[in-house]
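Attaching a single structure in structure tokens format; questions to follow.
One chain of protein is taken out of this complex; the other chains stay put.
So that you can tell them apart, the chains are marked A and B in the order they are listed, and the count of residues begins at 1 in each.
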Amino acid sequence: MLEARDLAVGYREGIDILQGISLEAAPGAITAIIGPNGAGKSTLLRCLFGLLPPRRGDVLLEGRSIDDWSTDRRKAAGIAYLPQHNSTFPHLTIEENLKLGGWLLRDDRAKLRERMEYVYGLFPILAERRRARATDLSGGQLRMLSVAKELVTPPRLLLVDEPSVGMAPIVASELYDLLVRLPGWGITVLLVDQNITDAIRIAERVYLIGEGRVQRTESGAWFQDHLEEVIREMLQGPVPESPRA
Amino acid sequence: MLDALSNPQILAQLTVVGLMLGALYALMAIGITFIASIMKLINWSMGEFYMIGSYVQYYLIVLLLGPGLWYLALPVSMLTVFAFGLVVQRGLLAPMFKYDEARRFEYATIVTIALSVLLQNAAIILAGPYQWSPQEYLPTRAFAGLSLNGSRLAGAIGAAVILALFYLFIRHTMVGLSFLGTAQNRLGAQTAGIRLGRVDMVAFGIGAALAAAAGALLAPVFLVYPTNGITSTVKGFEIIIIGGLGSLPGAVVAAFGLALVESFGSFLISPAYQDLYGFVFLIAFLLFRPQGLFGERERRV
Partner (left out) sequence: MGELLRSLRDQPLRTGLGAAVVVLLALLPLGLNGYQTQVVMLGYFWVILGISWNLLAGYTGQFSLAQHAFATIGSYASAAAVLALGLPVPGGIVVGALTAAVLGYGLGWVTLRLRGIYFAIGTWAFAESVRILLSVNYHITRGDAGLPVPFLFATPDPFPYYYVFFAVSMLALGLNAVVLRTKLGYRMRAIRDDQELAVASGVDVVKWKRVVFVISTALAGLGGGLYGHAIGLLSPNQAQFSQMAFVIIAVVLGGFRTLWGPVVGALLAQGLAEALRISQEWRFVVFAALVILVVRVYPPGIMGGLAMLAERLRGRPPRSPSVGTPVAETPIAERGGVP
């Protein structure tokens, strides 16, 4: 559904963090991107959402180039982005946060209300506390709100940046459980994660990124079987075939 | 002098005068803090938007509408400056987002200071260094034993109405909510599909229009001349620091507070020191509580 072709992205002149990334998020599947810190995984997502222009290469949505699309146009086309850092509005209530999440539906009040109730259905705790301010929420609830906010406008693809960072394991596992359900609702997921174990567990396809490029791509199952080898590779570079099979 | 305060008449007079001025100060300051909350920049030329507002109001009254219809000139004045604000933001300030935070601040400060100088001197060239004044908006009224200056009263009512409308807009419309959201989390606004470029532009225009409204309403009180915006800038900065940079309720509270202090101070101490109270508070807050009354504790450098 979403494809990156030979993307080169950087923040400063002459320094590219990503030096030619090509990958694809297949529709209806969960695709994970793993790799060492600083490899540019988050930068890639920001570029895909339109927060950062690529210096070279294309981003394609269902075959169409969306390179010059603004973030709101991508959101309107169904690309949602869940950043690593808080994307909620601290001094607004849950209700107001979700309302703004549905900004693109603002002209159709009925539809907006319908979507908000749908999202409340997914997160009953948020429904209970809908008049509470975001600052009054616990860490886990805040994370839930972040996800909920991005789901109000019907997404077809969700870009997730480091879902489990800074969260208690219980909350993190709830979040992964949610991510697993998304394809069933017609939402493709492209996930960037430091947490290799969970990422390869839930993903159909995994990309390993290092030094600005795709080092390897295999199915999630393959990565689960070859985890040790992969980690060694990430830390030391490719290991030559061992005489011991 | 202090025992004179036990006279309810005097107490009431001082309080009402303070409140009336407070509404107008709030109008001056809220535009600055509103823009700051969204774009994270301080516009040093806000006073000049006040000034332009006062001139447009004056010319409309004197050339077209006549003194009786001053309240019709007000929205036209606001709209004119709103449009001007849009142009300034889009043309001069939007490019600042190219830069990182430190350069952005430099850029914004240099540009808005330069703009301020440009507008003040352009006003002198175009309109001359004279002081104008439209006719009083309302005749002086006696009300419950108090004597109220008609223009100040009209101005205060106008300010109160505009502030109320602004509040309703911000809190109870989707567009207003999008401004609040953008001020609180720009990234969150982007992920929600809000167009930051448009928000920045319109917010700036609104801030400018609010300053213009203050200028228009205060035209008969503080008069119309090329540098009348300086006081507005000074008071505005004092108020937003005291209230807390970026805090809308802070600006309102600080505005009323300052006006009341000035009102009582003029009576109890001396009218000559009126402009010093704001300064004293400003410096005190910068020394001991830079985040102001309602601001968030900033990371100290």
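Definition applied: a residue touches a chain if its C-beta (ideal position, glycine included) is under 8 Å from a C-beta of that chain, and two chains touch if they have at least 3 such contacts.
Since this is a predicted model, take the numbers as computed values, not measurements.
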Chain not shown: contacting residue from B:11, B:125, B:175 or B:268: B:125
From B:14, B:46 or B:111, residue that would touch the chain that is not displayed: B:111
Residue of A:53, A:121, A:166 or A:186 touching the missing chain in the full complex: A:53
Residue numbers in chain B that touch the chain omitted from display: 42, 90, 92, 94-95, 97-100, 102-103, 105-107, 109-111, 113-118, 120-122, 124-125, 190, 195-197, 230, 234, 237, 241, 245, 275-276, 279, 282-283, 286-287, 290, 298-301
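We adopt the following convention: only the chains that are shown with their structure count from here on.
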Computed distance of Cα centres, chain B from chain A, in Å: 42
Interface residues, chain A side, partner chain B - complex: 49, 51, 70-72, 75-76, 80-83, 85-92, 96, 99-104, 106, 149-150, 153
Residue numbers on chain B that touch chain A, as the complex places them: 174, 177-178, 180-181, 184-185, 187-195
